[in-house]
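The next block holds one structure in the form of structure tokens; read it before the comments.
Missing here is one protein chain; the remaining ones are kept as they sit in the complex.
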Amino acid sequence: MFQKLFFYASPQSFYPLAGRLWPLFALAGTALTAWGMWLGMFVAPTDFQQGEGYRIIFVHVPASWMSMVIYLAMAFWALLGLTFNTRLSGMMCRALAPTGAIFAFLSLWTGALWGKPMWGAWWVWDARLTSELILFFLYLGYIALTSAIDDARRADKAGGILALVGALNVPIIYFSVKWWNTLHQGASVSMTKGSSMAQTMLEAMLIMGMAFWLYAIAMALYRVRSIILVRERHVQWVADLPEVQAMRAHALEAQS
Amino acid sequence: MSAFVAIVKRDLTLALRRKNEVITAVFFFVVVAALFPLGIGPELNTLRLVAPGILWVGALLASMLSLGRMFAADHADGTLEQMALSPNSLSVLVAAKILAHWLLSGLPLVLLAPLMGLQFDLSTNALWILTLSLLLGTPLLSLIGAIGAALTLGVRGGDVLLSLLVLPLYVPALVFGAGAVEAEISGLGASAHLSILAAMGLVAAVFSPWASAASLRIALES
Partner (left out) sequence: MIWNSAADFWAMGGYGLYVWGSMGMTFGLMALEMLWVKQARAQALKQVALEIEAAQTPAKEWHS
């Protein structure tokens, strides 16, 4: 079984596998999104306290979850890459970052839009929102660092260390922000406190969570293929790829 | 051990020859502490409220300004490579450089803190806690900052990038450092905050030299 895994650890073997897998994840993600949104927007009842505005949680909570899950996934690939010095691990870590950053941003955006009608302010220094903001900065830092370093392997490894240090610090940051928040008597409203979640609401939220997860995996698999192409462009198997040869023919036509 | 001491002495000697490095951090701290009251207004009640946060952020930014210089000079003239190749553990040598950095950029802030705190009309107890929190916190800032400095060694736009990388990681130190002073002012007692600050510093002292050394090796091998 491990031999199978090690087989796919080479970019050359992983490239076609990712090519076969991403459409499946995309399809499953689309189906679950449709189901989740149907449940959330057309079946779940009106919330007793928050009216229809609560429906934002069907994208806000999944986005928050994913921003954290993806960061953990990045830390995992970073650890793998630094320990075993595998190229593909670094590429997977890089492939995940933009999607994670987008979900972190969406968590903040939808959080603000949820907060304005409920708490009266576009931004409140709620412990979770503040931690999410810091997580967003951690993502931006990773993307900035890996973009700034020209040497791909150095960028991967440096980013890997940053991702790991960040991941280890996230619980500390969350704890300290929570501490800070309670002492300052911040907004004591919580997203789900007050009304026990109706079954359908929870169901819709979980389905949307899974939908976003599948979407994230599809994006990462698709993106890592582009990274592999550029990184391995000097190796023969890339030149032999049909899509590369088609592009070469296309380029030749464009020249003549 | 002698290598550790030698590196500390060396860094201190070199820095004191180019005194402007020490002065920059100190000057920045002083300026920040003076500018905020000018921006906020002279009302002492307000100033006392905001003092812990402002002074701590000022110290944090001042410490961050000098991070880029931790490894850059040695990297430029090849000394860093020699350190990596030497039989001494790179982690120990890095720890020495971090200590030197703190002595030059952190300790002056600690010594100046009471003076700055007076500008905000802090009580004697609060001044004492402020100094203590900075004494415990600035080494933590140097330790965390070292990882960032090592990662961004020789990278384009290094200083700004370094700030972006390091600021999220500085948040716990800021929360507990400024929080300690606020707790003292409000009568709750700062012991919990200071203990947590000390604990974080201890953990960082163990892990950061190792992580920084690993980051330096990555930067050097390319």
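Here the chain labels run A and B in written order, and each chain numbers its own residues starting at 1.
The criterion applied here is as follows: a contact is a pair of C-beta atoms (placed from the backbone, for glycine too) under 8 Å apart; a residue touches a chain by one contact, two chains touch by 3 or more.
Everything numeric here is computed off the predicted structure, so don't read it as measured data.
**Student:** Wait, the hidden chain, what does it touch out of the ones we have here?
**Tutor:** Displayed chains contacted by the hidden chain, ordered by label: A.
**Student:** Please identify which residue in A:23, A:117 or A:171 touches the non-displayed chain.
**Tutor:** Hidden-chain contact among the options goes to A:117.
**Student:** Where the complex has a chain not shown, which of A:63, A:170 or A:205 is the residue touching it?
**Tutor:** Of the candidates A:63, A:170 or A:205, A:63 is in touch with the missing chain.
**Student:** Among A:83, A:199 or A:226, which one touches the chain that has been omitted from the display?
**Tutor:** Touches the omitted chain: A:226.
**Student:** If you put the missing chain back, which residues of chain A would it touch?
**Tutor:** Touching the missing chain: residues 41-46, 51-53, 55-56, 59-60, 63, 98-99, 102, 105-106, 109-110, 113-114, 116-117, 215, 219, 222-223, 225-227, 229-230, 233, 238-239, 243-244, 247-248, 250-252, 255.
Here is the rule we use: only the chains that are shown with their structure count from here on.
**Student:** Any idea how many Å lie between the Cα centroids of chain A and chain B?
**Tutor:** Their C-alpha centroids are separated by 32 Å.
**Student:** Considering the complex alone, what residue numbers of chain B touch chain A?
**Tutor:** Within the complex, chain B touches chain A at residues 147, 151-152, 155-158, 161, 164-165, 167-169, 171-172, 175-176, 179, 182-183, 200, 211, 214-215, 218-219, 221-222.
**Student:** Going by the contact rule at the top, pick out the chain A residues touching chain B in the complex.
**Tutor:** These residues of chain A touch chain B: 134-135, 137-138, 140-141, 144-145, 148-149, 151, 153-154, 157-158, 161-162, 165-166, 169, 172-173, 175-177, 179-180, 183.
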